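Accompanying notes for the structure given below.
One protein chain omitted, others in place.
Then we have subunit A:
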């Protein structure tokens, strides 16, 4: 099993807000979550990322108390909450479908957790006002949720969490029901609230872009276990497995066999010898490996170009597609496989026609060595 062991600044010695201590979850004979250890540090924005069925919802439900772990313990704020019901865990949660009470006004929705806590009426008035101010919707208190747009409803449900200062705010794909533009706006809004209020947030999503935009740290799940944990930068630039490399961002993957020692990073592939300057502790000498390079790190050069890059391959342009800001070129290698090159759009960019012979080049440090399955 693979357990997160990222480099951690001094902060890790502090008590984690949430600690899943070797928890696992079985549903009958189905393993939803293999024994996993996960800490959410105080004040961080942690994203649980993964495809559907990867166990990320199970993690959320275990923290919220909607299910009990088969083994292991759940700690919240240093308290063993393994057998504590959801209502006694002091958490906040934002749902994809907002989960606002349709028969209550916006004010009553936000006031609900305070009324449960028997806060005085004057105090409720003040705190609800503050919370609505925070999500920039101070004027809708008297309205019913159905009178608001999706984005506004989600802001209200965030205000409903902020108003009672829960230990941690859990967010279950909260932007999944919004359209693209609004989603990007809300990402920045959530990030702003997190920075301003220093709340601890656990965000669950299958959207890698969302994870890269907002998180302090990402924990990538695959098949009921933690595939890799780290900062967005680490996950994007130093994926440790093929799955991580493919899940975050676009990638070109080649397969081959290590020549000589692993640390030399010399790999024999069907298209020629390639060089990587990145070692991988999970790869032994002479092993079969995958090689990965991001499309934006590959250069498109004329075939006769004498470049100084460690890696260079002959190829033929198959297609070029413009995405506005970027242009993607698909080129066929000598073994028939296709490689993607991504460049920023420039008016005077050298264009290659379909069928043109080109040279693809990239540096050894942009080539990652990944264990083969």
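Everything below uses one rule, namely that contacts are C-beta pairs under 8 Å (C-beta built on N, C-alpha and C of every residue); 3 or more make two chains touch, one makes a residue touch a chain; residues count from 1.
We adopt the following convention: contacts and distances are computed from a predicted model.
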Listed names "Sarcosine oxidase subunit alpha", "Binding-protein-dependent transport systems inner membrane component", "Xanthine dehydrogenase family protein subunit M" or "Amino acid ABC transporter permease", with the criterion being the UniProt name of the chain not displayed: "Binding-protein-dependent transport systems inner membrane component"
Of A:33, A:49, A:76 or A:93, the one touching the omitted chain in the full complex: A:93
Candidate in contact with the missing chain, chosen from A:71, A:116, A:273 or A:326: A:116
Missing-chain contacts mapped onto subunit A: 64, 66, 85-93, 95, 97, 99-103, 112-113, 116-117, 144, 146-147, 157, 160, 164, 170
